[in-house]
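Here the complex is missing a single protein chain, while all its other protein chains stay put.
When the chains are written out, they are named A and B in that same order, and each has its own residue count from 1.
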Amino acid sequence: MRLFLGQRAWVLQRVTALVLLILLALGAATLLTGPSRSYEGWHALATSTHGAVLIVVFFAALCLHGWIGVRDIVLDYIHAPALRLPLLALIAVILFAIFIRVVLTMAAHFAGGA
Amino acid sequence: MRVSIYRFNPETDAKPRMQDYDVAPEAGDKKLLDVLMRLKTMDDSLSFRRSCREGVCGSDAMNINGRNGLACLTSLPGLKEPVVLRPLPGFPVIRDLIVDMTQFFAHYHSIKPYLINNEVPPERERLQSPAEREKLNGLYECILCACCSAFCPSFWWNPDKFIGPAGLLQAYRFIADSRDTATAARLAYLDDVYRLYRCRTIMNCTEVCPKGLSPSHAIERIRLALVRESS
Partner (left out) sequence: MRARSASAPKFMNLSQIRFPVGAIASIGHRVSGVLLLVSLPLLALALDRSLRSESEFEALRDLVSEPWRALLLVILVWAAAHHVLAGVRHLLMDIGVGSRLSQARTSAWAAILAAGIIALAAAVRWLS
């Protein structure tokens, strides 16, 4: 039954939106101005501890936010359970895989750049 | 004046069609409903609901030039011609402009649209301060015409599960009532991906409400009440 409570998803959508907004503003400020316009600058920023953590948090929020949004779209337009459930599962798997891919990317470069 | 009307007779028509009428409004005709009444005398097969003809009963809701409204409150001057009249979008059509409101009212009844208070009643009425009464303004005036719910995309996609703006405005009318003691149960009932959270704040409901009410504002308050309830 808890699966159908609506509030958690609604709150999470807003919390992830706020996280994304803050990180986007932060990212825009550093990427567009600072030394990270060059490869060395960007590499140093992204492989530093707080840079890597923020990038992972950004993608985590992005995947969660996207999941809630696409789930709403499926709930609105796709009603046949035989289509809806596999579709939701597929999207969840893809989003999770993207997130894992980002974590692996960051881990690889973090180890190399340390 | 040219009026183009959605016609469907379940006994003879396989599918709906549009029929054009030319009608000359007379001096006393002020509202679209006056023209419809005139058309009814020309063609008595034309079917639509109407009763009070002054925006209180809520029975002549229809889609007028692509927007939902009450025929009796729609002034003739300023109406773009041809005036295209269709039944409320998304509702099953019974005949011409008459739609089946069964589901709409089932949602209304599901939110328990009556005061719940099991405390011993006082000698006289349950009192309310002017400030508490003030909170019901903009809520109690709803006439259940369904203009809002029938203009809400979320309601179009899930009319069987989403309560819709009209039902949610009514739900908040009792949540906001100081005399009602079932607030927690009412909120718990609404905390559902379908019943309340299909709303995406499109605000089509508020755009078309013929009484100038704001169901989207009521929904906003319900969601905030739920956040307070759980924190």
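To be clear about the criterion, a contact is a pair of C-beta atoms (placed from the backbone, for glycine too) under 8 Å apart; a residue touches a chain by one contact, two chains touch by 3 or more.
The model shown is predicted, which means the values in this text are computed figures rather than measured ones.
Of the listed positions B:74, B:149, B:170 or B:204, the one in contact with the omitted chain in the full complex is B:204.
For chain A, the residues in touch with the chain missing from this view are 14, 17-18, 21, 24, 39-40, 42-43, 46-47, 55, 59, 62-63, 66, 69-70, 73, 94-95, 98, 101-102, 105, 109.
Hidden from this view is one chain, which touches chain B at 6, 8, 10, 15-16, 63, 65-67, 84, 86-94, 100, 102, 151, 153, 156, 200-204, 206-207, 214, 216-217, 220, 223-224.
By our rule, only the chains that are shown with their structure count from here on.
Across the complex, chain B meets chain A through its residues 154, 157-158, 191-198, 200, 223, 226-227, 230. Only residues 4-7, 9-11, 72, 75-77 of chain A touch chain B when the two sit together in their complex.
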